[in-house]
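One structure, as structure tokens, below. Some questions next.
Only one protein chain is missing; all other protein chains are in place.
Right, chain A next:
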Amino acid sequence: MAAKGPLKLKFKGKTTKGSKGGSTSTSSSSSSSVSSKFEVIKDWTNWSLKKAKVATHYGLIPLIIIIGMNSDPKPHLFQLISPF
């Protein structure tokens, strides 16, 4: 119907926006599901690596400080900041 027309176009537009997504819309359904699974896995690993990079960048030094402050003998917070 008329409402489905623009919806279908929008869906097609979304798949062709991705770098290799354009080819999957024309191939047969079974291979397209396998290759789109690869695309999904690749996108997911890229996304998780990006998030891991940001987390390491901001969080590594605080993590080391937290681990160090909880080791024994437990140092005082003042020792962390003062120069002696």
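Keep this in mind: a contact is a pair of C-beta atoms (placed from the backbone, for glycine too) under 8 Å apart; a residue touches a chain by one contact, two chains touch by 3 or more; residues count from 1.
Just so it is clear, contacts and distances are computed from a predicted model.
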Report summary line: Looking only at "Mitochondrial import receptor subunit TOM40-1", "ATP synthase subunit f", "DNA replication complex GINS protein PSF2" or "MMS19 nucleotide excision repair protein", the name UniProt gives the absent chain is "Mitochondrial import receptor subunit TOM40-1"
**Report entry** Chain not shown, touching residues in chain A
**Finding:** 53, 56-57, 60-61, 63-65, 67-69, 71-75, 79-80, 83-84
